[in-house]
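Of the protein chains in this complex, one is absent; all others appear in place.
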Amino acid sequence: MNMLEVSGLTKHYPINAGILRREVGRVRAAEDVNFTISKGETLALVGESGCGKTTVARCILRALKPTSGSIRFSPADGEMVDLAPLSKRQLRPLRRHIQLIFQDPYASLNPRMMVGDIIAEPLLVNGVASAERHRRVLELLDLVGLPAAARTRFPHAFSGGQRQRIGIARALALNPRVIVADEPVSALDVSVQAQIINLLLDLQEQLGLSTLFVAHDLGVVRHVSDRVAVMYVGRIVEVAPTVALYATPRHPYTQALMSAVPKADPLMRDTAAAPIGEVADPANPPPGCAFNPRCPFAIDRCRTERPVLRDVGAGQLAACHRAEELTLAGVG
Amino acid sequence: MADNSLPLVSVRNLAVEFTQHGGGPVRALDSVSLDLRPGRVLGVVGESGCGKSVTARAMLRILDRNGSIKNGQILLDPGTPQQTDITALPGEGNRMREIRGGRIGLIFQEPMAALSMQYTVGNQLMEAIRVHNDPGKAVARQRVIKLLNDVGIPRPETRIDTYPFQLSGGLRQRVGIALALAADPDVLIADEPTTALDVTTQAQILALLRRLQVDKKIALMLITHDMGVIAQMADDVAVMYLGRVVEFAPVNEVFAAPRHPYTQALLRSVPNLRAPPHSRLATIGGAVPQPNARPKGCPFHPRCPDMMPGRCDTTAPAPVPPGQAGASCFKVEDAALVEGVAA
Partner (left out) sequence: MSATTASSASSGASLADDKLAQAGQLRLTWLRFKRHKLALISLFIVALFYLLAIFADFVAISDPHHTDARRSYMPPQGIHLFDENGFAPHVYGLKGSRDMKTFKMVYVPDPSKKIYIAFFAPGYDYNLFGLIPTNRHLFALINPTPVDGIFLLGTDQLGRDLFSRLAVATRISLSIGLASVGLSLILGILLGGISGLYGGIIDTVIQRLIELIRSIPTIPLWMGIAAALPNTWSVLQVYFAITLIISLIGWTELARVVRGRFLALREEDFVIAAELVGAGQFRIMLRHMLPSFTSHVIAAVSLALPAMIISETSLSFLGLGLRPPAISWGILLQDAQNVQVLAGAPWLLLAAVPVVLVILAFNFLGDGLRDAADPYG
């Protein structure tokens, strides 16, 4: 059963210039993005900065209004609502079902509120009675591995990892049906990052969460996700089950991304050359496949015709003209 | 150690303290010793607050105003007649200014920290060249073009007249590297040079650093929190924790047989591209303490799985002797003792 069905999701930002603020161009932050997340599944959205992964996440949370496309979400089993056209007021009763885990554990907690109040706020604004709120806050603190005494302390008394736990507790307070995690561990130290990844794994297991996991770190993604969608300049270029994607990438960009990750093994140095060039400008993407200027396998067709995301076998989808003929190196 | 050439820089027992507004002094570095050798890459790795950046800043005498060197030496050209102790020089004096850039170059994490928005790339690079040894404007411009070419900037003849804000993050960091290399230093400190960059750009910049370092026989000190970067780049590795070097060893030894419990735990907690899906990671309990709440004894003992009560929490183990592979840990000391007896 699908919890979230995103189809044709597009977000453009107009570029205005001149005294009349005339539109002179558009940043195509997200272009025709399609994916689904089923119940209990974690889909990772990966890519480099500016690829549109955060834009997609913010559209799903409806912190942004998409330019076009639909975001169908299931607020209760057997029901589907399209979030894309809804107004702020229509969205309010639905917000409780989709919650966000922030990247920055420092900015995301109000420093002037006690931890107990921070975690209780979602319950309070959704009309949960005081006694029940208290019980639930203690339950949530325990769930994320913080002592009950944390309730009466202020965020400044906590380390980055502990703050991230508080943020997770707040996100879980209303038993959301979908969690959006926006780079939840990238601001943390390596040793603390591992703690939070393990906590997320525990929670996935215990609560059967459906998660959209936005990240740039392929190592982290490998540990937490069931499926991975790779984005490049606003479009999804490959979607595949995690193991398959890492073992047999079908898009040259996926391969480039993986080979660029420095391997924590001094005996495996420089196995692949770094991809050439830089990420294309989403305001002015190259014609054809956006990756063609950097792609070692590009042919004339790649420079003129944009490849569509299609099934290339074994449940893998890739947007590459040459997906079938290329043999790309994966890891593990 | 394989390489017995004289180091270009030797840091010995360096201690740095910061005064806090209204609080007591906070020790940021505690008896740090490091050697930078020509043609070799020293990787310095650790988590936030471990003192890796403070070490770099102390070596260039650009500590924040509330920080000061309390003990130790930073020797430039140790063992030669030109040996200079950087800690003894006036921080703003001519000699120090010559050393900064001229002998020791610095690459920042955020290239914008080193570049001004108001001047063109060429302007800033030419200034860096001419400050140290002015060859005249025309020659300097030619050198800048060559420099830009060296750091892999396409079309350097036109890029020389662009402003930094017109460049992408990757190109900016290349300019940052060119700036650090402008006066031809033989020691280069790169402080998290790729942390702000995307992974594909990171790979390019690391490859560039590697090539330049080998070509110019530079002694490179590469500071990072990323074990992957260390594995790919470093010859020797210094692992730091709360202002101390807890382990020092050639890179292969560090990854194959880490000595210090912290290094062991750190390596295990790195997410792995080959891990089975939904597999858990090894963690280190707790978090890095605040620098003003330094634990007594070994700074790692509250998080250490091998902590020996009564010992690790009372006295700090001896620092790693400079130039030798080892760990600052009682467990490692004991093991060495047993081995010695057996032999």
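By letter and in written order, the chains are A and B; residue numbering begins at 1 in each of them.
By definition in this document, a contact is a pair of C-beta atoms (placed from the backbone, for glycine too) under 8 Å apart; a residue touches a chain by one contact, two chains touch by 3 or more.
Bear in mind that the values here come from a model prediction, so they are computed numbers and not experimental data.
Of the listed residues A:Leu4, A:Val144, A:Ala264 or A:Val279, the one in contact with the hidden chain in the full complex is A:Val144.
Across A:Arg133, A:Arg170, A:Arg227 or A:Arg294, the residue that sits in touch with the chain not pictured is A:Arg170.
Of A:Thr42, A:Ser108 or A:Ser225, it is A:Ser108 that touches the chain left out of the display.
The residue touching the chain not shown here, chosen from A:Thr42, A:Gln195, A:Ser210 or A:Ser259, is A:Gln195.
Residues of chain A in contact with the chain left out of this view: 61, 63, 92-93, 95-96, 98-100, 102, 104, 107-114, 121-122, 125-126, 144-147, 149-150, 152-154, 156-159, 161-162, 165, 167, 170, 173-174, 192, 195, 198-199, 202.
One rule holds for everything that comes next: only the chains that are shown with their structure count from here on.
Partner chain A is touched in their complex by these residues of chain B: 47-48, 168-171, 198-204, 206-207, 225-234, 251-252, 255, 265-267, 269-275, 277-284, 287-288. Interface of chain A with chain B (complex): residues 48-49, 159-162, 189-195, 197-198, 201, 204-205, 216-220, 222-226, 242-243, 246, 256-270, 273-276, 278-279, 331-332.
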